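For this depiction, one protein chain was excluded, whereas all remaining protein chains were kept in their positions.
Showing chain A:
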């Protein structure tokens, strides 16, 4: 039992072995934005939220210029009063010019840094990324606001699921290109998701307008949540259909390996109807109309991707996993251009609301 005092002493000594970090004395980076300034020069902004005792939040923005991402961080360290830590990062926004030139160098530091989680969001911006961080979007603070903005649109609306992990997974898979939501600042207090940036490798190649996002989510997202869509069946009768769940299936046609069969299944409900009476016949009509529309719109999308030579859906990867010993490097570029699609949508309307 002589050992016990020795052990206690030992434990006390051990506590001094690493640098302490007191939560009130560090600055937690919660959002970051990067813009291209000149050739090979970036402007970086980091947002730190200060939580005051009366529960209000102050958004502190630090901006600096540099030619390397490391430079940016080091320069910003010189402006902050506390030690800057990255563990609480929620969102990173890349300016449109930067996204056009490639963002992988920035994302690389994110996967290298052990303290950055996989769940935080990446986004591109329409215009300057910096300006978005400089806004003021209410009492929850800028970074929380932007995070929940994207999060609820993924869970409930038509933004396909995305985060750092999914971006990296898609980026590092042969035969698939990543995508990111695009943010646009409307004015000092408002910001919106204005579309979806589709990448070729790590460079932004095309911005999908937000009207098409519903169809893109049907194609790209495995578990599509609730997206809603307006159906116009003529004679001033309009209805809003909300998809409760949707599923998609991709198959290479057995007879013709250069044809992709896409099966989209939607179970939905009618939220809004402007006609006089909603009969079963009209419900069927709405479903048919929606099916048609999905088939046409999705076909337009995949054809467009093919023309742009981007592959956010992952047709290349589909080839790799469906065809044994497929020589991706050699054949894919040619095969993609010869690919044909067949889309089959199946819409079933389960409920029409609480009134008849």
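As a convention for this text, contacts are C-beta pairs under 8 Å (C-beta built on N, C-alpha and C of every residue); 3 or more make two chains touch, one makes a residue touch a chain; residues count from 1.
As a working rule, contacts and distances are computed from a predicted model.
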Quick one: the chain not pictured, UniProt calls it what, "GerAB/ArcD/ProY family transporter", "Branched-chain amino acid transport system permease protein", "Thiazole synthase" or "DsrE family protein"? "GerAB/ArcD/ProY family transporter"
Given A:152, A:174, A:188 or A:307, the residue that touches the chain left out of view is A:174
Specify the residue from the set A:67, A:81, A:118 or A:232 that touches the hidden chain. A:118
Out of A:140, A:322 or A:340, only one touches the absent chain, namely A:322
Interface residues of chain A (partner: the chain not displayed): 3, 7, 10, 14, 17-19, 87-88, 111, 114-119, 165-166, 168-170, 172-174, 222, 321-325
